[in-house]
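The complex appears here without one of its protein chains, the remainder shown in place.
A, B and C label the chains in the order they appear, each numbered from 1.
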Amino acid sequence: MNIDKNQIAEHNQQLEAVQNRRFNQLAEDLPNAETIVQKLVDFQVAIPSWALGTGGTRFGRFSGGGEPRNLEEKIADIGLLHALNRSSGAISLHIPWDIPEDYAAIRTLASQYDLSFDAMNSNTFQDQQGQALSYKFGSMQHVDKAVRKQAVDHNIDVIKHGIELGSKSLTVWLADGSSFPGQLNFRRAFQNTLESLQEVYAALPEDWKIFVEYKAFEPNFYSTTVGDWGQSLLYASKLGDKAYTLVDLGHHLPNANIEQIVSLLLMEGKLGGFHFNDSKYGDDDLTTGSIKPYQLFLIFSELVEGMDNRGMDHTKDLGWMIDASHNLKDPLEDLLQSVEAILIAYAQALLVDRAALTEAQSANDVVRAQEILQHAFRTDVRPLVAEARKRTGAALNPVQLFRELGVRSQLIKERGAKTVATGL
Amino acid sequence: MNIDKNQIAEHNQQLEAVQNRRFNQLAEDLPNAETIVQKLVDFQVAIPSWALGTGGTRFGRFSGGGEPRNLEEKIADIGLLHALNRSSGAISLHIPWDIPEDYAAIRTLASQYDLSFDAMNSNTFQDQQGQALSYKFGSMQHVDKAVRKQAVDHNIDVIKHGIELGSKSLTVWLADGSSFPGQLNFRRAFQNTLESLQEVYAALPEDWKIFVEYKAFEPNFYSTTVGDWGQSLLYASKLGDKAYTLVDLGHHLPNANIEQIVSLLLMEGKLGGFHFNDSKYGDDDLTTGSIKPYQLFLIFSELVEGMDNRGMDHTKDLGWMIDASHNLKDPLEDLLQSVEAILIAYAQALLVDRAALTEAQSANDVVRAQEILQHAFRTDVRPLVAEARKRTGAALNPVQLFRELGVRSQLIKERGAKTVATGL
Amino acid sequence: MNIDKNQIAEHNQQLEAVQNRRFNQLAEDLPNAETIVQKLVDFQVAIPSWALGTGGTRFGRFSGGGEPRNLEEKIADIGLLHALNRSSGAISLHIPWDIPEDYAAIRTLASQYDLSFDAMNSNTFQDQQGQALSYKFGSMQHVDKAVRKQAVDHNIDVIKHGIELGSKSLTVWLADGSSFPGQLNFRRAFQNTLESLQEVYAALPEDWKIFVEYKAFEPNFYSTTVGDWGQSLLYASKLGDKAYTLVDLGHHLPNANIEQIVSLLLMEGKLGGFHFNDSKYGDDDLTTGSIKPYQLFLIFSELVEGMDNRGMDHTKDLGWMIDASHNLKDPLEDLLQSVEAILIAYAQALLVDRAALTEAQSANDVVRAQEILQHAFRTDVRPLVAEARKRTGAALNPVQLFRELGVRSQLIKERGAKTVATGL
Partner (left out) sequence: MNIDKNQIAEHNQQLEAVQNRRFNQLAEDLPNAETIVQKLVDFQVAIPSWALGTGGTRFGRFSGGGEPRNLEEKIADIGLLHALNRSSGAISLHIPWDIPEDYAAIRTLASQYDLSFDAMNSNTFQDQQGQALSYKFGSMQHVDKAVRKQAVDHNIDVIKHGIELGSKSLTVWLADGSSFPGQLNFRRAFQNTLESLQEVYAALPEDWKIFVEYKAFEPNFYSTTVGDWGQSLLYASKLGDKAYTLVDLGHHLPNANIEQIVSLLLMEGKLGGFHFNDSKYGDDDLTTGSIKPYQLFLIFSELVEGMDNRGMDHTKDLGWMIDASHNLKDPLEDLLQSVEAILIAYAQALLVDRAALTEAQSANDVVRAQEILQHAFRTDVRPLVAEARKRTGAALNPVQLFRELGVRSQLIKERGAKTVATGL
């Protein structure tokens, strides 16, 4: 199924009057409304190929219908999203779930939907059918050099697929760790992992980056070998200039101040990528912005401040990606909500009066500093986000149009009610 | 120092045009704007007498200046707040910090500022000069009946003071608990506490309520004898119809779902009062709404839904109070920010389309349910809150006016730069 | 495969001299060593039928070999455990994973291994093949009465199976809850759940109990409808005398004081059952005693104190069960380690000098109270636990004998390397 430009135009026509009024009303109070709209237009969030199907927990998975059955259908799904919001113009592939059979065909298909290939993702946290050695006790940390080599070789393979598709980065998430005291020698696990990462690093093309993702716990429940930003930064620093830390919002201990981590990683020039989702307890992988929207705003506020401070390009110099699990919602609707929440937080962050904030900070005027941040957060920026969509030919209300067009039932009709997309 | 009606009028005149425009713009989209404004007008939050001075931590206290030196000045401070926002029309006293010498004079003074006396607070977590027995090992839980009796008698005293002032409720927060395994027999501590509370309960006037506050930890660091809502509800149920649970936002374990607790306590008819503040780690006692404003909204959403379901009066049937510690901010500015955040959350909760939400819930339409809640939260309701202030003769921007009038420097001039208000 | 008495005798003969020496040395210092040994002999922990296979996380499952392929083989596995330690004399079945085809045959088989049937477990957190209605949005809480009825009927079925096997209790763990704000009306979810539980309760035989298990989060990540002990107690109180709360060690928010919960539930006469495991982050389901052995001891200390206070029988009046997930270890070895840790904690709890502790508590002698508890905990009670095994014909070192006999390779030979037991 494809969404037609006319369908969008028709939808927008109905909502346009109200949108115009609201945008104009808001613009009266915001001198830089136009600048913000332009930045929103430019901002793109990659969609991971595994987020297009129903996710689950260890207790079960309640499949929806019409899930994509192969890479082509995954690309089509992201094409639908991008048609609706014009902010999801990239796909992040996961190997081995998405190995392309014909690179050229896949590239062509993606370009038809105006999609580029974002970071490639490797998988050494599961055993694949026919795999020689098991990752039960880790991959890059493994006590057995042969297992480490298998994991390294897999990552090098992933890079090769990525080169063919035009990707420029590799995200390495390692589930490596331990579930019981004594299971691991922490130091040797670190050193094995470092050595493995160095071998992958050596295979990186000149213009590629490698993102070392950290996670506090799960699926290991005692220690994780890349467990926090401090460990990730140690690896990235030892690896070299092409290595960066990747922050996933759900991968922290309770109460962690993620925005401070973001600021410090930017200070060190070592923040590379970002995985959006939301959570209350652990790596809950809920819709971005559904639980802690103020934290999301504060993080974006640091991202904007820190990137601007280094003269970084918001749209290119960090890898932005959603990484969630859609257990209860229609995955495509969930992704539309997530992208919307990200754009709202980004717009709010762009609204922050930086000069006034710096002044308040310099005067230790804590009350004023809070007023400045909360003014930006409390402002209803949805008309700005919608305006960006309007100008790019996206739908004013993507979720509403998705439903009006009956996209899901159409997909079920095309693909069946019992398809199961690869993923978790 | 008093704030003059003319000073407020002048301030409002300058901001009125913009306020009118914004309110009208918002009202275009909100059919029930007027109803909400009226509810905001009626909503009053009590200010605790101990929150008017600088707070501290065990590591130190950095006093500000111009703090109230006695009960009269505390009332005057709340009078200032109420003049500025017309939403702080009650004071919550703490005994022995605020024992009135002349009830009639204090009542008259309060009524001059249009203030009523909210819940009375007892203190059995500190030893007062000349106190016969120590609370080092607890008060109502104490192994020694004489200590328990002292604590009971103190609470009965507090009730007597309250009767004289026109208060109708007693809040009992017990620091009782233990810091080490083995220190307490949990069951006996519970039973001693229950027996003590029953003695206090017996002394309650017919039209009074007693609020049993719970707290997960601090100042005891192993167990607390009224440690969570389950324990508080057990006490309140065993005590009788006049006993209720009081929820303080900062008194939970990490990640607790407070809004669900609120809903269930309302269901049981046992929610009695509410202490507002915000926190990231523990009982941080920060400005309400400064850390987790979405959670605050969700809690208000349950409060509104649950109270309406029982036909409760939003303004009278629960005790609303701020309970924060102002370590870094001017206490009065902090309180103005807190009240503003509370009113914003309340307004957003009133905005929720309940019928649509119920419909979405009945259809398990999770996406739609989220859209409905977030629509209310994302709406910039500040013009509604300001409108309520405008109509009651309060300042359109209380913090701004507080600063323009130089209230704090005036207070320092009147009271001195080194005064220290009673409190923590 | 069966373990022969002679194999055990031979194993014990080799270790007996050392065991005798250690036991006698310890008994010199412990006047009540014999009493404790007898209580250890009597103590039995039920093994859940689903814990005999490899567990997993949502990221994957790394199967071992020789897993039981049916109920008969599960019973055989527990028979092996019981032969090795004589402390695992009960099985807890899970329906629909363990529906017996021939009750009499199953009963006979179990009795051959000297096993009884502990609490029955229902499953309304997954959809079974061919199930009419989905539990995607809950079961007993569901907005649709038909789904609730399906869940109720299933539980009544489970009771019927249990009656045939001689079980006397039903454990209800509900995954019901929500992952997003707004998804549920908490009050209606509670009331629907209560109504459903009441229907199940009505079908309980006179001499049965129902255990209402609570859990803070997972698989739902915003709210859980039986989320904490307070909620469970509310349900159990409203249901009636046959309803109890069940505590699972991994089902709490971070830092919860579980031992206090245990004490209070015993005080209320509402503690019904216990699920053992251990965890660092959430419901990690690790080997009991592998992460927080002191907490396990403190919990047992409350269990012993609280049961003795009510004159309860340690062996019969609470349901004891392991509930863990064996992702990395051989499930049978893991279970042997768990039972050992439970018996150690129980023995330590029995060692506590209750009179001295009460005296220290009455004197607020915190230092002494800690010394008393830690003396019990620091004592090496393994000779007591081993002595209990020796006297019942179990192996002095069950894990060691399990390995010496090559039990796992034997099971793989009999059942194959790729079997997968039903479970998570």
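As a working rule, a residue touches a chain if its C-beta (ideal position, glycine included) is under 8 Å from a C-beta of that chain, and two chains touch if they have at least 3 such contacts.
Treat the numbers as computed from the prediction; the structure is a model and nothing was measured.
Contact with the omitted chain, checked across A:Asp284, A:Glu302 or A:Asp380, is made by A:Glu302. Among C:Arg69, C:Arg107, C:Lys280 or C:Arg354, only C:Lys280 touches the chain that is left out of the view. Per the touch definition above, the residue from B:Glu10, B:Glu28, B:Asp114 or B:Asp127 contacting the chain not shown is B:Asp127. Seen from chain C, the chain kept out of the figure touches residues 21-22, 25, 28-29, 254-255, 257, 280-281, 287, 289-294, 328-330, 333-334, 337, 344, 366-367, 370-371, 374, 377-380, 382, 399.
Within chain B, the residues in touch with the undisplayed chain are 55-60, 62, 125-127, 134-137, 175, 179-181, 183, 216-219, 221-222, 254, 279-282, 284, 286-287, 290-291, 325, 327-329, 424. Of the residues in chain A, those that touch the hidden partner chain are 136-137, 143, 178-188, 190-191, 216-217, 222-223, 227-231, 233-234, 253-257, 259-260, 263-264, 266-268, 294, 298, 302, 305-306, 309, 357-358, 360-362, 364, 366, 369-370, 372-373.
Throughout what follows, only the chains that are shown with their structure count from here on.
The chains in contact with chain B and with chain C alike are A.
Of all residue numbers used at the contact between chain A and chain B, over half are used by both chains, marking a mostly same-residue interface.
Overlaying chain A onto chain C using CA atoms gives a rotation of 180 degrees, to the nearest 5.
Our note on geometry: chain B versus chain C, Cα centroid distance of 43 Å, whole angstroms. Spacing of chain A relative to chain B, judged by their CA centroids, is 39 angstrom. Residue positions of chain B with contacts to 2 or more other chains are 254-255, 257, 294, 366, 370.
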